[in-house]
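Every protein chain but one is kept in place in this view of the complex.
Coming up: chain A.
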C-alpha cells in the first residue's frame, strides 16, 4: 500500500483512476446491459403473449378453459409447450369441431404463422414445455435415412405402416398417413405425442434420431420418392395388391379369353 500511496501524486495518477473508473462503469454496464435487453425482450414477449391470450380467448378457451386449465371438453394446456400448439394449430387439428368423431382429423389451418406463434407463446407462458423446433433440428443436413428407417420400423411402423401410409387403431381411431406432412410437424408430433400417439422426448429418441426418422420418411414417402416397380397401389401391401390382381389382372385375362372364344374358326359351308 505504501508504494501506491507514495505515487498518489504522480502526474498519471488521475489518468489511472479515470481508467479504473471507466473500467468499473464499463464492467458494470456490461453486466447490466444484457439484463436491460432482456427486459426489452420481455416487453415484446409479453406483448406476444398478450396477443396470444386474446386469440386463445376467442378460439380455444371454450374447451380448454379461460386460463388453459382444461374443462370437460378439452385437456389442460399447462405445460404442453409451444411445440404442441404449433403442431395442433398448423395442421388444422385445433381448433376442433365441438362434435368430432373418434379422432380429430387434420384439416385446413385457419391461422397465420404469426398468430400461431402468439398462441404458442401464450400457452408456453402457462408452464414449461417443449419449444418449437428449429430448421436445424429437423432439416436434412447430417441425417442418416437408413438409420431412420430402422428407427421408424422399430417405433412407428406398427401404427403408421412401413412407409407411413397410415393405419387403423381401435374404435375408429387411426394413425394418419404421413404423406405430405411437413418435417417440422413430424418433429413436433414425435416431441409432443398428439392424440393417441405416444410422445418421444429427446431422452427416448434423441434429436439426431428424430432427424433420421424425418429423413427416412422423406426418402420413402416424400415428394421425390420414386416407385421403381410402377404404380405403388397406395403402398398398403397385399390387400390392395390382391384387389388389383383380381380386378385388373384376372379381369383382363378373362376379357382376353372372351375375345379369343368369340373369334372361332368358321365351319366350311358345303
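Here is the rule we use: contacts are C-beta pairs under 8 Å (C-beta built on N, C-alpha and C of every residue); 3 or more make two chains touch, one makes a residue touch a chain; residues count from 1.
Criterion: contacts and distances are computed from a predicted model.
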| item | value |
| --- | --- |
| Hidden subunit of the complex - UniProt protein name among "Signal recognition particle receptor FtsY", "Putative translocator", "Cytochrome bc1 complex cytochrome b subunit" or "Form I carbon-monoxide dehydrogenase assembly protein CoxG" | "Cytochrome bc1 complex cytochrome b subunit" |
| Which residue of A:72, A:112 or A:227 touches the chain not shown here | A:227 |
| Missing-chain contacts mapped onto chain A | 101-102, 144-147, 149-150, 153-154, 157-163, 165-172, 174-175, 216, 219-220, 227-233, 235-246, 248-250, 252-254, 256-258, 260-262, 264-265 |
